[in-house]
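Structure record follows, encoded as structure tokens.
One protein chain is absent from this view; the other protein chains keep their places.
Labels run A and B following the written order; every chain starts at residue 1.
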Amino acid sequence: MNPSRRTLARALIAASGLALAGAPALAQGAAVKVGVIGPFSGPFAHYGALFKAGVEAYVASQGGKLAGKDIEFIYRDTGGPNPGQTKTLVQELIVKDKVDYLGGFVFTPNALAVAPLIQQSRTPTVVFNAATSAITEKSEYFLRTSYTLWQVTVPLAQWAAQQNMKKVVTAVTDYGPGIDAEAAFKSEFVKQGGTVVESIRMPIATTDFGPFVQRIKASGAQAVYTFLPGGPPNLGFVKAYNENGLAKAGVQFLGTAETDEFDLQKFGDSALGLTTAFHYSGAHDSPENRKFVDALKKRDPAAVANYASVGAWDGMYVIHKMIEATDGRKDGAKALAAARTLQWESPRGPVRIDAKTRHITQNVYLRKVERAGGQLVNKEQQSFGPQTDFGLGK
Amino acid sequence: MNTLFNILIDGLAYGMVLFVIAVGLSVTLGLMRFVNLSHGAFAMVGGYCAAWLTREAQWSFWLAVPLAIAATALLGALLEALVLRHLYRRKELDQVLFTIGLSFVLIATTNAIAGPQVQLITLPPLLAGSVDLGFRTLPAQRLLVIGAGLAVAAAAAWTVTRTRFGVWLRAAVDHSGTAAALGIPIRSVQCASFAAGAALAGFGGILGAELMPLEPYYALKYLVLVLVVVAVGGMGSIAGSLVAAVLLGTIETASRYLASGWGSLFFFVAMAALLAWRPNGLLKR
Partner (left out) sequence: MNSPMTSTVSTAAKAPAQPVPAQAVRCAPPWRAPLLLLIAGLAACALFPDQLGLITRIFIAGLFVLSLDLVVGVAGLATLGHAALFGLGAYAAGIFALQVHADPLLGLGVGSAAGALTALVSGAFLLRYQGFTFLMLTVAVSQIVLSLVQKARDWTGGDDGLSGFAMAPLLGRFEFDLEGRVGAGYALAVLVLMFYAAQRLVQSPFGLAVRGIHENRARMAALGTPVFRRLWLLYTVAGALAGAAGALSAQTNAVVGTDSLSFALSAEALVMLILGGAGQLTGALVGATVFTLLHHTAASINPYHWLFVVGGLLMLVVFVPPTRAWAWLRRRAGGLQ
């Protein structure tokens, strides 16, 4: 027993030493290093897998090199919202691995935590998901290719008012993007003449949404506007909405990311007719989107074309253009200057990077869940046109 | 008034799920004084088996559930007989460490086999719909949960008080040395109770799949709740677990309805108060 413990201790120390020392430095080749931060374990691990699929599919679709340079991806797992650990990982990526660009970020606290690091090291960082408006204000090296709640909610509130809805209840998760969502809907809906009868905030750890759905029913509203983080909370809420008979009780569903393609098939027919306003649908009918979906499936057949994978894909496009502009060398200021002028046709529609806010300006669509070809899809009903991030400058 | 009914029904359902999962741990703790922090993993395994059987193998719910429970019982029995019983004499901290390690391994295995996403159990049409009780529409599954919980409580009470196994169990909990001296097969009692506890946990995992989604971290995520019920109800007390589970479940549900911004504060305040008042369990002195 004891000898094996000693051997074990020795082995561990040796392994740790090796791990710290790291692999011998690669020859100073022309490889551009991109660090991707996201959850690769835990209940939100699907984001990590989708980011990986999106970025690698993009590079593959460009022939394996971007602007003639090899790309080396370094993936780091944050688990969940874990700002301390994220900061350590990013510090290591910047100081030890010397990455040229950073991408990823699902959770707001993680993105906020690294703002001083990227500012000080002048590392352009593309946010593939985290949706709180304030993030891009924390450092001028943040770019974002996902969305913000203000961006997708303001047009939805306007549409709801146009549908003659007068009383709406909001139900959001109690964290940054959720609070943004509530503020955005309230401000726009009230401006359009409606009333928000109740604002329900649901703790982030909630798994049983029954009580909240009952409160929604009791509020007497005509519709419920909701936002929840992707994954188990989305699934739980929509199920609770269906199982507690809210649609039959006449409370319409006004959502954003809840009919995410990742979990959509799990709802079955009970999801038919759910209305959402969002910036990307996997069923978007365009040659760019078809190319994206094909490239994604080729890379990883299990990957789903949704807002996370398209956020990563478009994020890589931005990084590609930045590499082009700096000829593969690390020059944060030059890369950023180039990124601010970008305008292109993405799988989601025509987009551009706003020069002032560094956030993506994109079309927001109104969608309803329908069945097409045996699968449930978010069918785009109308486009609200290009929307900016209304949440900035508040 | 409506809210009150809602709270009572939802609270009862939630409490029943907690009870069914916790009762096995309570008995194991009371019987073997063995701190088994991998108990949550049994609930997870039961749920995953049922999910796989109903979804992938397309079995009927009514067949899949008993089989999943049996599989969990088997896993429990094997673990107990081969590995865990060597730890009965060890210090509590060692037991904690080992069972946490075991939970980690089970979580990683589940992740490797089934992936990180939430597993859904396909309900039969009878249970998939909603029941309109007049003042509210309730998912039919909740009624099953409440009924099943009561059935488990009744069955457990009957087993403990009216069967020979129950007599052996109570004797072994009171004093295993004397019980062994009297010829009671302690090892069998321990193994059987552990397996039964695991089976019940698996059943609880299946029943609670709507309230507590099945994903790999399930094993540790809900462990705290289960430990709370066991502590408040008293180790080894089935009736205590039932009362504690329903009481705490109702308080938690009430706080979700009435004060959701405070999170689980009232649950833990209630728990601390109850435990401080009755440190050995609600129904014990």
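Here, a contact is a pair of C-beta atoms (placed from the backbone, for glycine too) under 8 Å apart; a residue touches a chain by one contact, two chains touch by 3 or more.
Given the structure is predicted, the values throughout are model-derived calculations rather than measurements.
For the options B:Leu4, B:Ala108 or B:Leu182, the residue in contact with the chain missing from this view is B:Ala108.
Among B:Leu8, B:Leu97 or B:Ala180, only B:Leu97 touches the chain left out of the display.
Touch with the chain that is not drawn comes from one residue among B:Leu8, B:Val131, B:Leu144 or B:Leu227, which is B:Leu227.
Against the chain not shown here, chain B presents residues 29, 87, 90, 92-94, 96-98, 100-109, 111-112, 220, 224, 227-228, 231-232, 235, 261-265, 268-269, 271-272, 275-276, 279-280. Seen from chain A, the chain kept out of the figure touches residues 1-2, 4-6, 8-9, 12, 15-16, 19-22, 40-41, 45, 48, 75-77, 80-85, 87-88, 91-92, 94-96, 108-109, 112-113, 115-117, 120-121, 132, 138, 174-176, 203-204.
The rule we apply is simple: only the chains that are shown with their structure count from here on.
Within the complex formed with chain A, the residues of chain B that make contact are 2-3, 6-7, 10, 14, 111, 116-118, 120, 130, 132, 136-139, 141-142, 210-213, 215, 217, 253, 256-257, 260-261, 263-264.
Of all the residues in chain A, the ones that touch chain B in their complex are 41-46, 174, 200-203, 205-208, 210-212, 214-215, 217-218, 231-232, 235-236, 239, 243-245, 248-249, 262-263, 266.
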